[in-house]
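Heads up, this is only part of the complex; the chains shown haven't been moved.
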Amino acid sequence: MAHVLLINGANLNLLGTREPAVYGSVTLADIERTLGEQATRLGLGFTAFQSNAEAALVEQVQQAAGRSDFIILNPGAFTHTSVALRDALLAVDIPFIEVHISNVYAREEFRHHSYFSDIAVGTIVGLGPQGYELAMTAAHHYLHDGTTPA
Amino acid sequence: MAHVLLINGANLNLLGTREPAVYGSVTLADIERTLGEQATRLGLGFTAFQSNAEAALVEQVQQAAGRSDFIILNPGAFTHTSVALRDALLAVDIPFIEVHISNVYAREEFRHHSYFSDIAVGTIVGLGPQGYELAMTAAHHYLHDGTTPA
């Protein structure tokens, strides 16, 4: 059974409790539960992880080697700053989709650059918590086909 | 019944016939049929349009005012060059999702800038033809909630 790892980065533990105008009212626990149920329906294993520490995310990715077949990744603020997390993903070579809840292109200019988009399978931006569900659907499709989802 | 308009821009009529390594083997007709069926299942009206002419796209968007409730838009090459199409979307003020089949962030640098992302609800990039289906799912969610899909 293929396994999908959901990784959320800095400040995503606050989801649903802060800045609802930007990020909505759904909590991270809601998202993780919803995605777990979706994974079960799709016949996929599932683990969720969140940390505000770059090193913890790096090590989670390192440990995913040989365990997970796909990563759904919302690096949060690390999107724009973490070469270390990029390098971990390059090292383990696990396909991943980058998700952002809010539309980063409508915010500060420094949020327009990602250290992950060019090495991701794809990106889903601005579609709220549903973006994670769409990514899980795409992950299932990717794992089912055994090819890039072109 | 809410109505969704699918607009594809320059060269997307070639989908499935050219550069399969980049764009896959699914044709535009396949995509339009699949999305039509998906729309029906979701209780949504649906029209599909493709043109290689910027003006035709601009006018299609203009005419969508009062007819369509959501646009799924893959501007193709116009993503990086068409202020006219951006202006048409600003004028009609219909919410839309921007879709790209290939991962534009892994290609030439001029493909990293979009004239649409900052005014879109969101973007789906690099997930192949499935990206359109995910966009339709998100459109349905958006129209059902009556709010941004945060």
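We just call them A and B in the order they show up, numbering each chain from 1.
Everything below uses one rule, namely that contacts are C-beta pairs under 8 Å (C-beta built on N, C-alpha and C of every residue); 3 or more make two chains touch, one makes a residue touch a chain.
All of these numbers come straight from a predicted model, not from anything done at the bench.
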Total copies in the full complex, given that 2 are placed here: 12
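The working rule: only the chains that are shown with their structure count from here on.
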Centroid distance [mean C-alpha coordinates] between chain B and chain A, Å: 23
Complex contacts: residues of chain B adjacent to chain A: 20, 22-26, 97, 101-103, 105-106, 114, 117-131, 134, 137-138, 141, 148-150
